[in-house]
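Heads up, one of the protein chains got dropped from this complex, but the rest are sitting where they should.
Each chain gets a letter, A and B, in the order it is written, and its residues are counted from 1.
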Amino acid sequence: MGKKLLLEKAHVPGIRNYDVYRREGGYRAVEKALKTMSPDQVTEEVKKSGLRGRGGAGFPAGMKWSFLAKPEGVPRYLVCNADESEPGTFKDRYLMEFIPHLLVEGLIVASYALGSNRTFIYIRGEYAWIVDILEQAIAEAKNNGWLGKNILGSGFDCEIYVQRGAGAYICGEETALIESLEGKRGNPRIKPPFPAVKGLWDCPTVVNNVETIAAVVPIMNITGEEYAKIGVGKSTGTKLISACGNINKPGVYEIDMTISVEEFIYSEEYCGGIAQGKRLKACIPGGSSVPILPANLLLKTAKGENRMMNYESLSDGGFATGTMMGSGGFIVLDEDQCVVRHTLTLARFYRHESCGQCSPCREGTGWMEKILKNIEYGKGKKSDIDLLWDIQRKIEGNTICPLGDAAAWPVAAAIRHFRDEFEWHVQYPNAAQNRNYGLAHYADPLPVVAAPKA
Amino acid sequence: MADQPKLFKVTIDNITIEVEAGTSILNAARMIGGDVAPPAMCYYSKLKGSGGKCRTCLVEVAAGSTADPRPMPKLVASCRTNVMDGMVVKNITSERVQDARKGVVELLLINHPLDCPICDQAGECHLQDLSYEHGAEGTRYEFPRRQFEKHNLGPYIQLHMTRCILCYRCVFTADQLTNKRVHGVLDRGDHAEIATYIEKALDNDFIGNVIDVCPVGALTDKTFRFKNRVWFLKPEDAHCSCSKCSGKVTLWRRGDEVFRVTGRKDQWGEVQDWICNECRFEKKKTSDWVIEGPTKVSRHSVISANHYVDTVKPHEALPEVMGGRNPRLLMDIHSISEVNKPEIDLSKIQGPAHSNDFKKSEKPKGQ
Partner (left out) sequence: MAQFSAEKLAKVNEIIARYPQGKQKSALIPVLHIAQEEFGGWLSAETMDYVASILKIEPIEVYEVATFYSMYNLKPVGKYVFEVCQTGPCMLNGSDDIIEYIKSKLGIKVGETTADGLFTLKTVECLGACGYAPMMQIGKHYREHLTKQKVDAIIDECERNAVTNN
């Protein structure tokens, strides 16, 4: 049984309400921070914890905080990124829905560390009912003196506001989120300047994911040093994984990053195995943007080692044979799923969500979707597969924001590992309309690479 | 000492220059000139906030600075990245850049109608130049090209949305030159378009400048629509006394007839002085203007055709890029032909060149 830091109390009846949350030890982190520590000491504690941003990029959170510019007389802002939109990811929603005070508590501590007197939670517009839950939690916190003026006599003032988006995946990108918060189109900004220098209303700003902020609470409670002892290597602490697709028990799980992928999929504690007793074909372990892996490469690395559920092990082998931890959106495909069709839905998603600002992404995402549609519906040519590869290559790395990469990687990985299936679609267009390629050799054991490259 | 601007040394394509701190890579490259300057479809030095979007100006940063000489992992938009002291940049010397640029051009063209034969911008279109220099010979795109509903922007400005590359220049122009913007970018992704939402005419005094900043034929002059091809017209610098603007324009005439009026553009295609709508659209008689003389036209432009005086030879940076070596010619045309002798400058000859101009014994006419 793995250690739980975030969801330990999530199922205590009534935990959504302030009284229960407080009785269960809530808001101790705020007391500790505001009464006994300076803002810099809080930042230092988060640095020590090794906490990495949980939104997808995995950048060390403490380091991000320490980059925040602090010019005299200029307000600073903390913005919580609750624009959870990466297909396969629904962990932040779970946290906010079940234990909203954890986020509010984390935000107060983080606001104190960063000196943000006006903190915003930017939540995706579709999560409309969660806005009510959060606003109620904020009101309760305020009534009990955890928000407002001179909190706990520390001289620190803070208000938290919830702002709804209105349907745009791109607003999960931090500068697009800031633009949206300013009442504009969600066009990502061209960096530099980075938000740490010029963010919301041109003031220094930190944007952190919901889970990252929530993790600040246990870090305060058990100290950064203790937090860093959980997990392995640079993957410290616990991580929420939202598991979905063809598994017996989809849901949100908190793991301590020491378990293997195999255990995560098959153990009763987590996903409970593949649905209907089928076999595992492929998996996207970190949200739709990260590379898909066939069963064999998912469970074992190219070196033949067990693949573990942490940042380092998932990315072992680079994109050639590895993938990424990403946002923790774990999408499982069983043997009867079609990789081409799945890739098509993702390509359609990215075309739909491209902001249209820069040319490679605006034009390239639509082109990829059209070609994939042809292949899926039996109108593809063999040369289309190479063309797809070439288009994704021309998008990747050449766009303003990471959406270009996010659109390119799923297509690239699908072709890299499932080329046979694409070719089969092209060669037998009629058969491909009626049945799927199946598991094929994608779960066969791989020859172990004798001497892995240094 | 405090007034001394801080100078940064930057090396672009093997050529080192010193520029003021805060200069973008693109502007540093423009100071060197010639092929070293990356193409720019969305950046416009006179429009604040422009740039970064089209991705044609991507360059490779081989060394970030003297202090931190690590290369930048991704190609960067040279128009929005400032130089650092000791930075090393590769543009035409980087295969990665050439490959990426070719990709961007291909993507810019997949939904472009390629209707140059009926487009008023042809001949002065930056997308045409870009495609000519960096594009592929054919397209790999096999789908119907994007269509838009037509919008009427009033009596002066013609919008062809299918040609637009969404550079946002016209949006910045309206924001920065006029007090009320009525057009903008609507919708998103591959359906984003320049429009007014509800049919509205663009009628601000300076809104005509959107025509000059548009790098393609998306916004053209309705009063010049289908009237002539730009290379059949003679551009001349002219001025008038105008209460609203500087009155400094380029007049495009054929004989005595004024076909159109535009702002004067520099070698990068940027307007030097914004002009008002009245000068642009209403003053269509030669008597409205004081003509200063022929506009200098680059010899590489199609507009220099039939242009006998004042063509400009663009700066040739290649020998410098190659460390002083000249590109080796496989065959020098002058070694077998008497025509077009290098010492004879055609643009100095009055009127069309004549075979006599090239006769060895005779001195060229007009000298």
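Note that a residue touches a chain if its C-beta (ideal position, glycine included) is under 8 Å from a C-beta of that chain, and two chains touch if they have at least 3 such contacts.
The structure presented is a predicted model; accordingly, all values stated were derived computationally and were not measured.
Only one residue in the set A:Gly183, A:Gly277 or A:Pro447 touches the chain that does not appear here, and it is A:Gly183.
The residue from B:His183, B:Lys248, B:Lys283 or B:His307 that touches the chain not shown here is B:His183.
Across A:Lys239, A:His342 or A:Lys394, the single residue that touches the chain missing here is A:His342. Note that of A:Ser260, A:Ser288, A:Thr301 or A:Ser359, the residue touching the chain absent from this view is A:Ser288. The set of subunit A residues touching the chain not shown comprises 75, 84-90, 93, 118, 124-129, 159, 161, 163-169, 180-186, 201, 242-246, 250-252, 284, 288, 329, 331, 333, 337, 341-342, 345-346, 348-349, 352-353, 355. Residues 180-188, 196-198 of subunit B touch the missing chain (whole complex, contact as defined above).
The criterion applied here is as follows: only the chains that are shown with their structure count from here on.
For subunit B in complex with subunit A, the residues that touch the partner chain are 51-56, 58, 74-75, 77, 80, 100, 103-104, 106-108, 110-111, 140-141, 143, 165-166, 168, 185, 187-192.
On subunit A, the positions that touch subunit B within their shared complex are 168, 185, 190, 351-360, 362-367, 370, 387, 393-394, 397-400.
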